[in-house]
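Below: one structure in structure tokens.
One protein chain omitted, others in place.
Up next is chain A:
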Amino acid sequence: MTEPQDPFSYPPIDPVNFDLIIVGTALSESVIAAAASAVGKTILHLDPNSFYGSHFASLSLHDLTSYLTSPHSLPSAATAAASSDSDDIVVVDLVHQPLCTDAETATYDESAFLSENSRKFNIDLGGPRALFCADKTIDLLMKSGAAQYLEFKGIDESFVYEANAGLANVPDSRGAIFRDKKLSLKEKNQLMRFFKLVQQHLDDTQEEKIPKEDLEIPFVSFLEKMKLPPKIKSILLYAIAMLDYDQDNNEVCEELLKTKDGIDCLAQYSSSVGRFPNAPGALLYPIYGEGELPQAFCRRAAVKGCIYVLRMPVVSLLMDKVTGSYKGVRLASGQDLYSHQLILDPSFTIPSPLSLSLGDFPSERLQMLSQRDIKGMVARGICITRSSIKPDVSSCSVVYPPRSLYPEQVTSIKALQIGSNLAVCPAGTFILYLSTLCNDADEGKKLLKAAMNALLTLPVSGNSESIPSVQSDSEDIKPIVLWSAFYIQKLIMSKFEFISSTPTPDGNLNYNALLDATEKLFNQMYPNEEFFPKATSPEDPTDEDDNGLTLDS
């Protein structure tokens, strides 16, 4: 990451009128930039950071620590005027509220090594995150052309954490069930029969095997009806369908998953296994980290004419004095720019209109803008370790079902370990990401630390000679944590108004919900335009002797 430079050394941005101005280069903003550029909109895409990705970025260790621990407020405009330059414009200053709060980081060991190798890390801010092979993200990457900038590798294994038993493989295929050493023969037969039933149900050539009334009941009830034992139920609900809340706890789980939706989750998971020849499991991960995805879409937008500016905060909105409608933005450099539509990163908001002295400006429209649709929180943890949580496995996903760590645990915890073969950390180290939904920071961190302690060990301070403790029920030695971080991200939904905003990273492992919201926002903004139309126009130059795809065989 280059050192931040004086943002005002840039030439003035030319032109000054755009169809769309986007503030923030997170995944949703980048996808919309690419989609709108593809249909000919003129776009200015800015980010106050020196890097792409916003809260979906992958950062060096040093930059990550800075980002989490020293959030910045917006500077004043260079040519700040107490009143607007023009008679018909009202200037409304923006407020920056960081999405990551309650951050704590700790270095336990090898601080010199970590410091020297900071740039070899590409640590995801929004992790754990991966793509299913049958994900709609894959289809979007192909359709948009962004796939040509990315390379993926498969995640080696998927595990589920079992209380008092540690990590068990997720049996996600017939072969995996056959090979599994922890399932009893009876359990294997039950699971085989269940998968066969689901397969027959989904087979278009056959009559649906599951009655319609069963499709409407909670999935957990359907599994009980099938007389599946608790262990298999847990694997299906939390490790394959990846549900967040305890389906057996009516108090906490407001909306139980229906059987038909559970079947859909199983279908996506199993159609992911084996889709790509070189992917051993259901999941893919981009080489160099998840931050490559927003960059790929931004490159796509730039190729179609979108103008990009980094290190340039937007400090104010320019509003029409009479109608109260949006006109443009004021940059930190003092420049005013205008557009028909604006998309703001969800970390930007405005003060309550009551605190502004706007005279007879119609402030009720600003009221909506100052309110953000917060749906909850995601607690995230990151650990750097010296060995894998599973010997000989470089990358793997782990799910801790509800109550697998302690009786009051009401949410699943998702974890993802990535090794250096994916170019996200120095050789000989691993990154473990953890996340869970929570209602407050203390609850979230408690959950994450319990999950961390189940698999990892901290160096005993002051006693570097001590031998790491060995788990009583297996010969695996717990990896030692060199560094860790915990932080809370607010869950904010996307919003379409005369000024729109995009969603924050959610608690899911994949991007489907985020991309659904993004496509919906695009369709609301441009109802007559297609989302990434397939045919390239004759004016779109393509390289004649290469199809543009970097094919690695």
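The criterion applied here is as follows: a residue touches a chain if its C-beta (ideal position, glycine included) is under 8 Å from a C-beta of that chain, and two chains touch if they have at least 3 such contacts; residues count from 1.
Just so we're on the same page, contacts and distances are computed from a predicted model.
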Exercise. One chain of this complex is not shown here; going by its UniProt record, which of these names is it: "Light-independent protochlorophyllide reductase subunit B", "Ras-related protein RABA4d", "Origin recognition complex subunit 5" or "Mitochondrial ribonuclease P catalytic subunit"?
Worked result: "Ras-related protein RABA4d"
Exercise. Where the complex has a chain not shown, which of A:His62, A:Lys188 or A:Arg275 is the residue touching it?
Worked result: A:Arg275
Problem set entry | Residue among A:Ala103, A:Ala147, A:Leu237 or A:Leu257 touching the omitted chain | A:Ala147
Exercise. Pick from A:Cys100, A:Cys253, A:Leu266 or A:Ala451: which residue touches the chain that isn't shown?
Worked result: A:Leu266
Exercise. In the whole complex, what residues of chain A lie against the chain that is missing from view?
Worked result: 1-2, 5, 10-11, 13, 51-52, 119, 133, 138, 141-142, 147-154, 172-176, 195-196, 198-199, 202, 266-267, 270-271, 273-280, 284, 287-288, 291-292, 295-296, 298-299, 302-305, 307-312, 421, 423, 427, 540-543, 545-546, 548-553
